[in-house]
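Have a look at the structure below, then the notes.
Complex shown without one protein chain; remaining protein chains in place.
Let's turn to chain A:
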Amino acid sequence: MQSFGRKDTILLIVVALLVLLAPVILNPFPQASSLAQFNAGYPDLMQRFVIFGIFAIGFNILFGLTGYLSFGHAAFLGAGSYAAVWMFKLLSMNVIPAIVLAVVVGGLFAALIGYVSLRRSGIYFSILTLAFAQMSFALAYSVLTPLTNGETGLQLSLSDPRIFDPAATGSLPTTNLFGIDMRATTTIFAGPWEFQLNAGYYMSGLIMLVAFWLSIRIFRSPFGMMLRAVKSNQQRMSYTGLSTRPYTLAAFVISGMYAGLAGGLLAAMDPLAGAERMQWTASGEVVLMTILGGAGSLIGPVLGAGFIKYFENIFSKINDSVLHTWFGALPDGLETALVTLVHPFVGKGWHLTLGLLFMLVVIFLPGGLVEGGRRIRGVVGRRNRKAGDPEARAASKQPAE
């Protein structure tokens, strides 16, 4: 059994610093430069980074530890979103009740689906969760329209009761945390750079850190060890007289609560819940995030989430006219040729680029981005050792026996 060690503390501090400084780190290019296109430091995207980070961390507790591949996690995220928006409509625009209910609903929903799905393992489990998620999607999309507003999505309106808030007049109220507006953004100008510090982002970031810390605790706990044991050989565990079901169900519910939390936060940042949040493509996305980042590692899923969201939001906005300004300095024929060449990979073709990168990662870095990082560190470390330590070099020359 491992405990929460020094390494974990360092990792947590590094992540905390990254979250704190993200508005600066993600805006490396001056606002007026043509590379500003690649800046990701605006509130909406940063919020998405940390919220989908939470989603992926939760998914990783199930998939990374137990190896149970759920293809229906988006259903919990969607349920959490709907719960949160209903809280905004009925109770108050304060985000606390919304987030709490979102987590509870995510957990309950996961308990229900997990109880049934976990009777099978492997591919059957995946198919069951996929079926449940698609059922939830269909319900939200059309059958439960009075509850979910169908395709249009659940939105706030002026006539909502909101019993704890003063009656809204004129404009729609905005989500807040005891008076701190989630939309409130302070822009800092530093020379040609612009950094946006957003209240909603920092709240989500803080919750992400707590979620991350909790996931480290779970990874290092005896419970986490049991989950790993399920992954390595569930049959042997059964034969030793252990019932694995309570452990897997607990992991499933916990990761469902993480998904509910992410859904609630999404609604808290932008009070709208759409059925497409529950679609199988959304469930597939979190699987991609986790695998891309490195399943079973602590930080991997967060990196994967950031990677995919970056592509979705930044690459999809590069259009032909942007390409023309990039290659504008080149001769006309070359410019057109380059634009035609790049065109299928940007704009609406961002899926293609992402797919190619995903393939490269899975083929060459089966452990995801985290493995990439480890390899780079390994190479650098080896070089340092070689340069600085003649004994080590001599040792490495020793023939193997």
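To be clear about the criterion, a contact is a pair of C-beta atoms (placed from the backbone, for glycine too) under 8 Å apart; a residue touches a chain by one contact, two chains touch by 3 or more; residues count from 1.
Assume contacts and distances are computed from a predicted model.
Participant: For the chain not present in this complex, what protein name does its UniProt entry give, out of "Membrane protein", "Transglutaminase", "ABC transporter substrate-binding protein" or "Pyruvate dehydrogenase E1 component subunit beta"?
Facilitator: Looking only at the record, the undisplayed chain corresponds to "ABC transporter substrate-binding protein".
Participant: Of A:R48, A:K89 or A:R162, which sits in contact with the chain we cannot see?
Facilitator: Considering all chains, including the one not shown, the answer is A:R48.
Participant: Can you tell me which of A:I188, A:L330 or A:M359 touches the chain that was removed from the display?
Facilitator: A:I188
Participant: Of the listed residues A:G150, A:G284 or A:G372, which contacts the missing chain in the full complex?
Facilitator: A:G150
Participant: So that we can see where the missing chain sits, which residues of chain A does it touch?
Facilitator: On the side of chain A, residues 3-4, 6, 9, 39, 42-45, 48, 138, 141-142, 145, 150-153, 155-159, 169-172, 174, 183, 185-190, 196-197, 270, 272, 274, 276-277, 313, 316-317, 319, 321, 347-348 touch the unshown chain.
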